[in-house]
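Missing here is one protein chain; the remaining ones are kept as they sit in the complex.
Now for subunit A:
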Amino acid sequence: MTETVLAVWTRQPLATHTLTRRERDRLAELPRRARPQWLVSRHALRVLLGVLGLPRETTGYAFPHRRLSLSHIEGAAVAAGAVRPAPRLAGIGVDLETDRQARVDTARFFLDEHERSWLASLPEHARPSEQLRLWTVKEALFKADPDNRHTVLLDYRTLDASARRGSARAGPHREPVFGYASTRLHGAHLSVAAAFHGETRTPQANAPERETTVPTAVTFDEVADRISTTLSIPVEKLTPETTLRELAADSFLLVEMAVDLQEEFDTIFTQDELREITTLGELAGLVGAKV
């Protein structure tokens, strides 16, 4: 089972003048200190929804969601979504954690014996980071599981704890089965997981990478940097809401921009795809989805 998952990461809050009435109401209900982070999360979600072609009213989505997931850390957020959800997709989960010193003795609360054994086999200096990565994997698996009301992180077991892309199960025989992937992103561990119903074969630890969930790690900032260079526009003026029409004095500038991004990220856009793109955030999402 293959599922392509797009992850949108940002540190920028959603501009309040772009909020819908329902979003403004939701924001007003929050404690003042929680509002900046909420706006950053909504920003990631708004861009993702645009790229996926889903309605952009962010209050219309409740989590856990079969196709979408959100995670945030101080000042940053990531939204992940299945690009073309397979019929057997049961849920998506994403988790983001910045580097920090994890206490080794906490591993027993979320890693099983095999996972802890593998962790212990690592050089001492490498263990905290790997432990944190596995934490994000377990969090992503938990979020992806539509039936997680009675489970804890320890119930989710990776087939190979060392794998950056792999399979997992919640208990020895239970469905769903999971695919997950982890990557590094701006000094943080990012993990994305997908849960599938009706999987009959047992995923193998050495399964080809293409059979696991693959998160995309092209960030808006990377795309904005390229566009800033191509169009000679200060990068700080580029936001995910910036429209392509604002940027391009003439239509061929869009061609220059598109060709440059494809060259930089080694991907191919089609006319149909570009026709759907109106903002830089959507363009960044397209790059991420294609890479």
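Some notes on this structure:
Following the convention adopted for this analysis, a contact is a pair of C-beta atoms (placed from the backbone, for glycine too) under 8 Å apart; a residue touches a chain by one contact, two chains touch by 3 or more; residues count from 1.
Note that in this section contacts and distances are computed from a predicted model.
A single chain of the complex does not appear, and UniProt lists its protein name as "Ferritin-like domain-containing protein", one of "Ferritin-like domain-containing protein", "NADH-quinone oxidoreductase subunit N", "CoA-transferase" or "1,2-phenylacetyl-CoA epoxidase subunit A".
The omitted chain makes contact with just one of the residues A:Thr4, A:Thr20, A:Ser129 or A:Thr230: A:Thr230. Contact between subunit A and the absent chain runs through residues 230, 251-252, 254-256, 258-260, 262-263, 268-271, 273-275.
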